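Note that one protein chain is taken out, while the other chains of the complex remain in position.
Moving on, here comes chain A:
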């Protein structure tokens, strides 16, 4: 039988017309999906094969979903892995995935509630379990956070127990002065909420959906905010100071590849709430450091995507075991207190102190 006449055959299967260029190679849709998914498949190996975890039951993983491009795409890929895993009769127990959504409208009133997204996600990914919590559930999940917040905010903030949790959280968040500090504090609070929830659910690890550009921007932003010592667990796979593993399976993929992947699945297009584009005409000084770094990584990433990806890889090479033993930890962000001025007498780390209302600039 003569082969099909293909004008631009896929370089992998040679059996279909190539439709996309992936890292200088022309591929068809199926091979594209295969290549991209394989990068994540490799990253999940330890959980899939229960390495370092109990072999007789699935390992429990928590997956925070933001409805953004990268976390939605990652969930889609992980669900595919779950389908394969469940179809095997004698396979290893693999992993279970619990999806946590912090209700977007409770993070910022400008975010849509996206209730249809919650329903859609449950329908599309039936092998996962789901929980949706409001941001202010942090008070219930992290009992001592109220006290920490009061100490963190200092004199400028009076906690009013007669208010609802939502109002109390908003009151605290609004006493943080600059956009950089606000973004920083919000990130820490969400992190603590997610970690506390994962512990409550007995999860062994948290799977983060950060894209390559977010990881690079996070690395640079953390360095710029004085969080050099905690960069390592913010962007690297491994044990976090919370006693849970953190894993970032999308680290080897470019955002453009995630966008292509999402375009192949109509259900993903419906689920994803597109990122608000960074306003191009905002004055630099009005951006937060996180936004500035994201903008830097995205603009530089157009020309030098590999250099940006390499930033994260460089941070990954840092070695936590070099950290002096017996360091106390920041009560707000949990980072080890390294080289602090004033020795071990401070409660908050150098970087958290920068974001505190009294000292934030």
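In the analysis below, contacts are C-beta pairs under 8 Å (C-beta built on N, C-alpha and C of every residue); 3 or more make two chains touch, one makes a residue touch a chain; residues count from 1.
Just so it is clear, contacts and distances are computed from a predicted model.
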Query raised in the report: Per UniProt, what's the omitted chain called: "ATP synthase mitochondrial F1 complex assembly factor 2", "Proteasome subunit beta", "Cytoplasmic tRNA 2-thiolation protein 1" or "D-lactate dehydrogenase (cytochrome)"?
Result: "Cytoplasmic tRNA 2-thiolation protein 1"
Report summary line: Considering the complete complex, of A:138, A:188, A:250 or A:309, the missing chain is touched by A:309
Report summary line: Considering the complete complex, of A:137, A:191 or A:219, the missing chain is touched by A:219
Query - Footprint left on chain A by the chain that the document does not show - result: 12, 23-25, 35, 38, 49, 178, 180, 219-220, 222-229, 231-232, 284-285, 287-289, 292, 296, 300, 303-307, 309-311, 313-315, 317-320, 322-324, 338-339, 350-351, 354, 361
